[in-house]
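Removed from the display is one protein chain of the complex; every other protein chain stays in position.
Let's look at chain A:
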Amino acid sequence: MNEPMVKFKDVHKSFGDVEVLKGINLDLMPAEKVAVIGPSGSGKTTIIRMLMTLEQPTSGSIIVDGENLWQMEKSGRLVTANEKHLRQVRGDIGMVFQHFNLFPHMTILQNCMTAPIHVKQENKASAKARAIEMLDKVGLGDKLDNYPSQISGGQKQRVAMARALVMRPKIMLFDEVTSALDPELVEEVLEVIRDIAHEGRMTMVLVTHEMEFARDIADRVLFLDKGVIAEQGTPSEVFGHSENERLDSFLRRFRR
């Protein structure tokens, strides 16, 4: 079997006195689709935010494609990574946020072109072609010149996915991407994620409350509870009958 794409080694994270993650050990394989479920406050989002370098772990290490993400070697010692190191490793990772975070001062097309042009120094024409291709893929090829304020939440979230995809990440993180959407807009977003997942090339981590969806597309489901991975396995293992009482009661709330 090949090397893991991402490796969490005994990762802890505290905010002030509150320890939200208490030792996470986790391997994510290339092209693996992992769904992370669990009650709110269990630390699900923190896991992927640390991988995106938005939060720094309190201790432990995260290895991305063989590179230590948060530490680097400096004159023989491991020190906290500087911005240059982070930029180097983070280039393989893309993220879609709960609240979309589109750039409001740019058109949909510009939102998807700006990073390739400025971060990857792609030329404008090819960046534009790629952006249009991705926007077509998420079904928004006709909204190129609109501003984010002019489209619906579901559309915004699809733009956010196109914006991440143009960077050709090896790892894509989805942080409760449907939680801020009106119920009738959820399906169009999930549809796009399904498409991306079926192409199969990227490692995907989805923090989600959509249990049906998690069961559908995940290779593996993690149940996070009180800062630890309390249960993990294939969707049928996790969503089937589990011995874990906390998981059981958590899942019962989703079965009506």
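Operating definition for what follows: a residue touches a chain if its C-beta (ideal position, glycine included) is under 8 Å from a C-beta of that chain, and two chains touch if they have at least 3 such contacts; residues count from 1.
Quick note on the criterion: contacts and distances are computed from a predicted model.
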Review point. Of the options "Cytochrome c", "NADH-quinone oxidoreductase subunit D", "Ectoine/hydroxyectoine ABC transporter permease subunit EhuD" or "RnfABCDGE type electron transport complex subunit D", which is the UniProt protein name for the chain that has been left out of view?
Key: "Ectoine/hydroxyectoine ABC transporter permease subunit EhuD"
Practice item. Just name the one of A:Arg77, A:His105, A:His198 or A:Arg255 that touches the chain not displayed here. Key: A:His105
Study note, to complete from the structure: The one of A:Lys33, A:Arg90 or A:Arg220 in touch with the missing chain is A:Arg90
Point to revise | Absent-chain contact - pick from A:Leu21, A:Ile37 or A:Met52 | key: A:Met52
Check your understanding: In terms of residues, what is the contact footprint of the unshown chain on chain A?
Key -> 52-54, 83, 87, 90-91, 93-95, 97, 99-105, 107, 114-115, 118-119, 145-147, 149-150, 163-164, 167
